[in-house]
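Handing you this structure, nothing more for now.
Note that this complex is displayed minus one protein chain, with the remaining chains in position.
In order of appearance the chains are A and B, and numbering begins at 1 in each one.
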């Protein structure tokens, strides 16, 4: 269970990026955060694993507050939270399986991690996960040789090997073609249910959010506009979010 | 190198049956090459350092004296036996030398770059210019200046010509690389309208590569200023470099060396500042 209470953040004085954001998410739920560009979607997502330090509020993952954690505790929290990026953020020169195994670094001693010593079990699990995302034959390829959709699936495998409770997806399909985007979204949805994790994705496309998400959160100018089950979302609410009718985007 | 790439082929074969141990990467050519280069450089460095001739200098004493010299230079600079205005005019001479040779290098370099770019001219012309420029570039600037100083005597003309030669060669290479990065379709779009060669150059190539040409030119201006100082000192070609040489190697007045060093640094900072400003103006357009 992930609970966010009264989260606030401002980058400069008088310029608030997030105002009093609160929501909670049950395990096994796929949540989409939508809203206009610059509304604060990325800030929320990156606050959840403290890549951005917020100013006040509470972020509770299974009743433990991430915000008050010290450096070592924060690393332990972070390994329970996988993250997927718009630009994949892989080490392009390393192989697919090496990138997947990077997800284990948070569990290893500094020295073992520095030298990249992984156990056979970890390697086997990496292969199983690569099989799951359909990239088993690519394990020894360099990531720079993959297509965008394939790279994003490596990113998914990297987050899964962390044994996460939460996966954060920062615009996961914004750089992908429509077919790859569908594959990635379908995969995320299935894995969320299979592993009973929380998946939170920033999305630009409302139709995709409605199609895959269980719950949709709308953000506008740093404020939470709505937090509803995807099925209940009305066009009127969306129009309020974007300041204009959104009939076209829904089709 | 060849034996290494053979090894990679051998290692790839037993990959399939090896099921209990999962390997993380293949020995690709690029990995092997990186290892090879790093190893080679390390071996050469260790060998060189072990055989370095230090002319029996006592290192402790030398570092002690170095510290004193550095204090004189950086903490207590003064104009020494020369006047400040005299050093300033020498500095100006070096700066002007850098500017004039950069202009010569840029103008000649641009036309040579057009002819050396593979997407604009035929293979033989471009290859010919490239090889010639590589040879010119291979000869250090100081040697160019010394060569010209035999023919036209030690002085401005030799310095200008010597510095220009290297500038032309450097900028030809830099410019032609920028020009080769242009999208071929931009050139073709003008070609199909029946435009003449030089029209294409000045309507398509010049505007699209402007920003990067300007960057390269200013990088070269900075290099030329450093070179102008250097040839002044090593070839006696005048300017602030010569004053530096006199102060440091003849009168051993390190206070004056310090003053000159600060003046040179001030100019290089100024050049960097102007380059950043100009780049911003041109990139904004």
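FYI, a contact is a pair of C-beta atoms (placed from the backbone, for glycine too) under 8 Å apart; a residue touches a chain by one contact, two chains touch by 3 or more.
Definition applied: contacts and distances are computed from a predicted model.
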Complex member absent from the view - protein name from UniProt, among "Electron transfer flavoprotein-ubiquinone oxidoreductase", "Phosphate/phosphonate ABC transporter permease", "Multicomponent K+:H+ antiporter subunit D" or "Glucose/arabinose dehydrogenase": "Phosphate/phosphonate ABC transporter permease"
Candidates B:115, B:146, B:211 or B:275 - the one touching the absent chain: B:146
Option from B:182, B:211, B:226 or B:275 whose C-beta touches the chain left out: B:226
Residue among A:28, A:113 or A:148 touching the omitted chain: A:113
Residue numbers in subunit B that touch the chain omitted from display: 29-30, 33-34, 37-38, 41-42, 44-45, 47-49, 52-55, 57, 62-63, 65-66, 69-70, 73, 92-93, 96-97, 99-100, 103-104, 134-135, 137-143, 146-148, 150-152, 156-157, 160-161, 226, 229-230, 233-234, 241, 244-245, 248-249, 252, 254, 257, 260-261, 264-265, 268-269, 272
Where the unshown chain meets subunit A, residue by residue: 49, 51, 74-79, 81-83, 85, 87, 89-94, 102-103, 105-108, 110, 113-116, 155, 158-159, 162, 168
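Going forward, only the chains that are shown with their structure count from here on.
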Subunit A and subunit B, separation of their C-alpha mean positions in angstrom: 45
Of all residues in subunit A, those that touch subunit B in their complex: 94-95, 97-98, 101, 116, 118, 120, 123-124, 126-127, 140, 142
Contacting residues of subunit B [partner subunit A, same complex]: 20-26, 28
